[in-house]
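The other protein chains are all here in position, but one chain of the complex has been omitted.
Chain lettering (A, B and C) follows the sequence in which the chains are written, and residue indices restart at 1 in each chain.
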Amino acid sequence: MAHQNDEKLKPGTWKEMGLTDEEFQKIVDILGREPNFVELGIFSVMWSEHCSYKTSRPVLNLFPTEGEHILQGPGENAGIVDIGDGQAVAFKMESHNHPSAIEPYQGAATGVGGILRDVFTMGARPIAVLNSLRFGSLESARTRYLFGGVVSGISGYGNCIGVPTVGGEVFFAPSYEENPLVNAMCVGLIDHQDIKKGVASGVGNPVMVVGARTGRDGIHGATFASEELSEESADKRPAVQVGDPFMEKLLLEACLEVIKSGCVVGIQDMGAAGLTSSSCEMASRAGTGIEMDLALVPRREKGMTPYELMLSESQERMLVVVKEGTEDTVKEIFTKWDLEAVVVGQVTDDGMLRLTEGEQVVAEMPAQALTDEAPVYQRPYSEPEYLSEARELSLVNVPQPDDNEKVLMDLLAAPNIASKEWVYRQYDHMVGTNTVVRPGSDGSVLRVKGTKKGIALSTDCNARYCYLNPYEGGKIAVAEAARNLVCSGAKPLAITNCLNFGNPEKPGVMWQFRQAVQGMSEACRQLNTPVTGGNVSFYNETRGTAVYPTPTVGMVGLIEDLDKRCTQDFKDAGDIILMVGETKVELGGSEYLSVVHGMEAKGTPPELDLELEQQVQQSVLEAIQKGLVKSAHDCSEGGLAVALAECCISGGIGAEIYSIESIRGDALLFSESQSRIAITTSENNVAELINYLTAAGVPFTRLGTVGGSNLKISLLDAGCATGRPRTVINLPVSEMENRWREAIACLMK
Amino acid sequence: MKFGVVVFPGSNCDADCFHAVQAATNEPVEYIWHKTDNLEGFDCIILPGGFSYGDYLRVGAIARFSPVMDAVINFAKGGGLVLGICNGFQVLLEAGLLPGAMRRNDNLQFICEDTFLKVENNGTPFTALCQENQVLKVPVAHGDGNYYCGEETLKELQQNNQVVFRYSDSTGEVTPKTNPNGSIDSIAGICNKEGNVLGMMPHPERCAEELLGNADGEIMFKSILATWQRRVR
Amino acid sequence: MYQAKIYITLRKSVLDPQGSAVTKSLHAMGYDNVNDVRVGRYLVVDVDTTDKEAAEKQVQDMCNKLLANPVIEDYTFELAEV
Partner (left out) sequence: MYQAKIYITLRKSVLDPQGSAVTKSLHAMGYDNVNDVRVGRYLVVDVDTTDKEAAEKQVQDMCNKLLANPVIEDYTFELAEV
C-alpha cells in the first residue's frame, strides 16, 4: 500500500482545528512525524474537550462508580445496573445544548436520537426517554420559540420511534436566555447475557458500517485553511444535522435482532466525531487495531473526502464488528429492515487505526493514542466573585406577605412550578404499555412485563442552588432525585448525569464544576447510588456569562413489587397528613423569593444534612413497603404549601392543615428546606405509622386531614398552642388547579 | 380464533396490540410482516399505531402500498374483521377501505392524553359487548387525527350508523370542548357500511389492563372474540 | 430527463389548520395585510425519460396514486427538460 503523498501542513492549521502548539508537538512525538491533514483532523476531534474530557476527567474521578448492582460503570456507551432475575437496566444522559440553540427542533430531535443509540448499542431495548430542559424567561419571544421548538423536536423524534417520553423537568431563568440546555436521558431493558460492548476484538473480524449513508453533516470548524476545504465546501456543510427517526426505528430493530443472532462481537453508535471516535474507541478498548477502506463507506453525496467521511456526524449510523464468516447473515437481517450494511474493513493486531482509500493509505495512527493519550489539564480554579454579593440576603428586608393566598396562586402559576402538561401532552408517554405512573407525579414508573417489578425514573437539578452554592446544590440534585424515587416506592439504584457549565478556562467556572462534582459524589456515596456514566457540556454562556451551573442528575430506582408503588395524590377523605423532616427558615434561592420578591437566586440555598436525608428516605420507603402510606410527595420548589396544593390537585380533593407558627409564616409555607416528604395514611394505620417513625428516629409532624374541596391552612401561635388558629390560606382546589394547569399554555399562546 | 397484527416498517404499537389481545382474549396472535401477501388462517387483522414509513409525505400514504395491503383489502372485502388503530386507521383511509382523510390536529401539536369516547354504535363486531351510549375512557396519541370528509360522505356516515365513536366528556356529552383535535362531527372512529372494518384514532390496547390504571379498552377485544364465536356457531 | 415540480394543496373547501396557524402568527407579528395563507407541499422529482408526454403521464399517475390524496388535496405540476 502506498502512503498518500501529503503536502506539508500549513503552520497554524492545528490552531484552527482547536489544538495548541504543545498538543500538536505531542502528536508529532507520538507519530514520529508530522501528521497529515486527515490525521490532524482526527486527532483534533478526539482530543477535543467533548471527546477527551481533558479538563473534566481529573474531577470526574471523584465520583463513586462501584456498587453491588453495577454491571457496567462509566466508559461504555451506557451504564448498566442489575435489577434481578437476570435482567438489567441500561441508561445514559447526554446534552444537545448548542445544536438546540441554533435549530431547536432538529437539535433536540437529534439529541434524543443519539441517546437512544447509546442505549440500544448495548443490546438493550429502550423503554423510556426523559428530558431535562432549561430556558430563559417565557416572557421573551425568543424563549418561546426555543421552548416550543425543543419540545416538538423531542416529541417528533421520540414519538416516531415509539419509545415513551415519561418524564423530565423544565426550568426557566434569565441565565439561560441565549444558551438553553437540552439534556436527554434514555433507559433500556436488557437480559444480562445480551450485553454488548463497544469492542473490536478478534483479529480478522470484519468491520461493518450500518444504517444511514454518510453525508457532510456537522463537520465542525468551517474555516480550515487547507486545499481540501475551500469556501465552497464549507457552504455545502450544514451546521445542523437533520434527524430521521424512521431510519432510527429500523436501525433499532435491526441492531437488536442482529445482536440476538449472536453474530456481533462489538458495536458502537457513531455519535460525536462519527466514524473516527467509534473506530478508534472500539479498537482501543480491545487493544487491537482497525483498518478501513473509506472508499467502501456508503455516502449521500459524491466527492466526499476521507476527511469529511471520518468527521461527518451524520445521524443514525453504527459501526459493528462481527464474527468472521457471519457477514451474510448480518447483511440479511439489515436488508430485511431495508437498511444497508457494508463491510468496510477488519480488525488488525497492530493497534493502528489505518485508513485507506482503495490502495492508498490516507491515515495511520495508534488507536490508543487517540483515546488514552489525550492531554489532561488541571485547570486553575477559584471561588468566583459574584458569590459574596449573591449570597447576601437579610430577611429583615423581605417583608412577609399579607395575602398568602395570592402568593400561593402566583407560585402555582409560575412556570417553574406550574403543570408541565403542555410539555408532556406532546410526548407519547404511554406507547409500550408499561407506563404505570405517568408524568405529573414525582417519579415516573414503568412496569417490567412478565414480572412484578417496576422501574422508577427521575431527573433533577435545582441550578439556582448550584449557582449560590455548587457544593450544596450538587448534593441536593442527587438527594432530590432519590427522594422522588422513594416517593414512588422505589429503592434508588444508580445515577447518570449531565454536567452543564460555562467556560472551564475561567477559574470561577472550574471552581463551580469541582464543587458540584464533590457535592454530588458525597451524596452518591451516602445514598449508595453510584455514577454509571454521564456527559459534560462546557462553554454554555449567555453574553459572556456562564449559565447557572447545572449538574443534572438522572436516577434509576427499582420497585420489587408494583403492588407497593406509591403516588403523590391525596386519596380519601379522612386520611391523615404527616410531614417527615423539618422546615427551617431557608428562603435563599427559593422560587418564592424570585416570584414574589423579585429576588432571583439570592441568599444561601437550603442546607442538606445527608444523614438526615438518608434517614428520611429510608423510613418513608420502608413505611411505603409496609403498606402504611397512601400517598407521598417530596417538598421542593415552592415549599410545603405548593407540595400540599399539588397533592390536592392531583387527588382532586382538599385538605385541612394546622401548623404551629414556630418560624416566620412565609418560611413555614414557602421555605425550600430539604429532606421533607408529605405523606398520608389511613385513620386505621396512623398509630402504627407514628410508632414506626418515632422508632426510626426521624423528625415528623402531624399536619392535618384530607377532605373537602378546599386547601385550608391555619397557623397556631407558637407561644400558646391553645390559641385560635389563624387561617392563612383557604382556596378551592379547582381554582388552584386551573391556574396551575393553564399557566404555561397561556404563556405559549 | 386467530388474530394477526400487521408490522409495517415504523409500526410501534404492534407489540402493544399483540400483548393486549392476548391479555384480553387469551386467543392466539401472530405478527404479519408487511411483505406478506397471504392472510390465510386469520380471523381478525389489526393494523396497529405508529409511524409507518415515518409517516413521511402523508400519514399512512406509503404503507398503503405495502404488499400486505392488497391482501388486507381482499380480506376485508370477503367480510373479514379489520381493526385499524391510530396509524392503522390512517392507512385504512389511504387504502380506501374507509372514507375520508386525516389532517394535522387543529392545534398543530401532537396530543397524548386520555379521552372519553361515546359508543354511538354498539352493533359492530368491535363494540358488540358495549352498552348503548356507553362511555369508554381511552387515550389518544397522535399528531394527525383531525378527521375530515365531505358533506355527502358525512351524511352517509351518519345515516348508516357508521360513526362508531365520538369524543365526549365522561358523561357522554359531545361538545366542541371535548373534541381534542378538530375532527369533523367529533368523530373518533368509523366503520364501513358492512361493519367489518373499523378505524379509530384512540388506543384501546393502551387501556386493557388494571395495572395501567384503566381497562376500558378490553371490551373491544372481547367484543371481537364474542362476535367471532357467534359467527362460527 | 425531465424535472417535475409538483404543487400539492388542500382543497379550498377543506379547513387548513397549518394555514390558519401561519395566518395568525403573521398577524401577531404585525403583518395585518395578509390573509388566508394556505400551506401545501412542494415536490421536485426527476423523471428519467426523453419523452415529454410519457413524463407527463407518469407524473400524473404518481400524483393520483401516491403523492396527493384526492379526498382532500389538489395538485398541479410543471415539467421542464433538464
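Things worth noting here:
Rule of thumb we're sticking to: a contact is a pair of C-beta atoms (placed from the backbone, for glycine too) under 8 Å apart; a residue touches a chain by one contact, two chains touch by 3 or more.
Fair warning: this is a prediction, and the values are worked out from it, not measured in the lab.
From the options A:E177, A:D244 or A:D428, the residue with contact to the chain not on display is A:D244. Screening A:Q106, A:S590 or A:S619 for touch with the missing chain picks out A:Q106. Although one chain is hidden here, its contacts on chain B can still be listed: residues 53-54, 56-57, 62, 65.
By the touch definition given at the top, chain A reaches the unshown chain through residues 102-103, 106, 212, 215-217, 236-244, 246-247, 300-301, 314-315, 338.
One chain is missing from the display, and on chain C it is touched by residues 7-9, 22, 25-26, 29, 31, 33-49, 58, 62, 65-67.
By definition in this document, only the chains that are shown with their structure count from here on.
Taking each chain's centre as the mean of its C-alpha atoms, chain B lies 30 Å from chain C. Computed from the mean C-alpha positions, the centre of chain A lies at a distance of 41 Å from the centre of chain C. Under the contact definition stated at the top, not a single residue of chain B touches 2 or more other chains.
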